[in-house]
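What follows is an incomplete set of chains from the complex, kept in their original frame.
Per-chain residue numbering starts at 1, and chain names A and B are given in the order in which the chains are listed.
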Amino acid sequence: MQNALNGQRVLVTQATEFMGPAFCEVFAEQGAEVVASTADLSPPGAAEELVQQAGPIDVLVANLSIVAPGTPAAEVDDDEWRRVFAALVDPLPRLTRAIVPHFLRRGGGKILVIGSASALRGMKRASTYSAARGAQLAYVQAVGVELAPKNIQVNAIAQNFVDNPTYFPPAVQANPRFQDRLAREVPLGRLVMAREDALFAAYLCSAAANCFVGQVFPISGGWATR
Amino acid sequence: MQNALNGQRVLVTQATEFMGPAFCEVFAEQGAEVVASTADLSPPGAAEELVQQAGPIDVLVANLSIVAPGTPAAEVDDDEWRRVFAALVDPLPRLTRAIVPHFLRRGGGKILVIGSASALRGMKRASTYSAARGAQLAYVQAVGVELAPKNIQVNAIAQNFVDNPTYFPPAVQANPRFQDRLAREVPLGRLVMAREDALFAAYLCSAAANCFVGQVFPISGGWATR
């Protein structure tokens, strides 16, 4: 695939974390002008400020991440819950509020949320994280249907077992127990490469993907497919 | 169906709202001792206090509701977002934290979350509500898998188009446009009766349903089925 994003100006949030580095590299290769933001989007007002400073944008990639706490469900406290939702969930309506008027003025646009397959299939000691990721996917479904008539496409990737420094740092990948788990639970038999994920995201950010409405695309090496 | 809940002590939250009235009536008919709570679970500490005061409980029915705002996605403000999540989402980890130690002492228990099919299928002007309901369902999936080995079953109903005073008050049902929508969008051709929903919930609260793990059961007259 070449030139999928020619002429597109793409804003990537948390650009140094999660899928940020791979996305920025691949999107640029595919011809995009990438606006790589490292702003912390947790504080109120941060999303609006980011959008204002970013200038004209064709595609917003909401790449939100936080290290997933491994707390047992019965020990999760309000602070953990609040912190994870502040990072993963609360920025979404603010980003929408900030960017939709801009999209309406230019006749359309795209939002791609980089979510998690942990919202599609239950995992132990991941209740806070899964819940926040579930909010993201349901949000995308609803907003996708609402904004489709305005030529704004809102979709999500729901990923797991994709190589990235936030959730699968080298120490985790080197762990034999993790390798066993990969062999046992992931039909692909390996991590999805960051580049594979980024190319699919590039496709979804391109004009070719105008036909998708509030859809969630699992990318998890077959671990969760619906 | 008779006596499905004989000898079960069931705690129902927000017992005068959403599915509360129908559930309390049907659960009692099915032999349960119902603890009907009207506590506001939004404030921190409220869930813990409720569980402490409720005494020995076999089943917790997390019946959480709030009138769904109909705000366009691009106009949702932080206050709406916070208010809806405070009502629908934040009580869940607190309820789990409070009741799981109790369940562990008695050798098991059940949590049934009364969620919404708006998290399964996108609807316009429902982004805040859908996102909060999505957090609930993903939470149930994760906690269900985690607590299954402790003989604690955590499952959810994802409903829509079920007769209840919170979301389908008489004025809505009498509206010809709503009746048209029902005929057009709901294969069942009518609202699911509160009693039908309550009987299914009673089944899921009974010992017969020990085999379900972190599962989401759509009840929406065929509007959303997966």
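The definition used in the following text is that a residue touches a chain if its C-beta (ideal position, glycine included) is under 8 Å from a C-beta of that chain, and two chains touch if they have at least 3 such contacts.
Every value quoted in this text rests on a predicted model; they were computed, and no experiment measured them.
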- [ ] Could you work out how many identical chains the complete complex has, if 2 are displayed?
- [x] 4
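Criterion: only the chains that are shown with their structure count from here on.
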- [ ] Please report how many Å separate the Cα centroid of chain A from that of chain B, as a whole number.
- [x] 28
Task: Residue ranges of chain A in contact with chain B within the complex - done: 44, 72-78, 81, 85, 89-90, 92-94, 96-97, 100-101, 118-139, 141-147, 213-214, 226
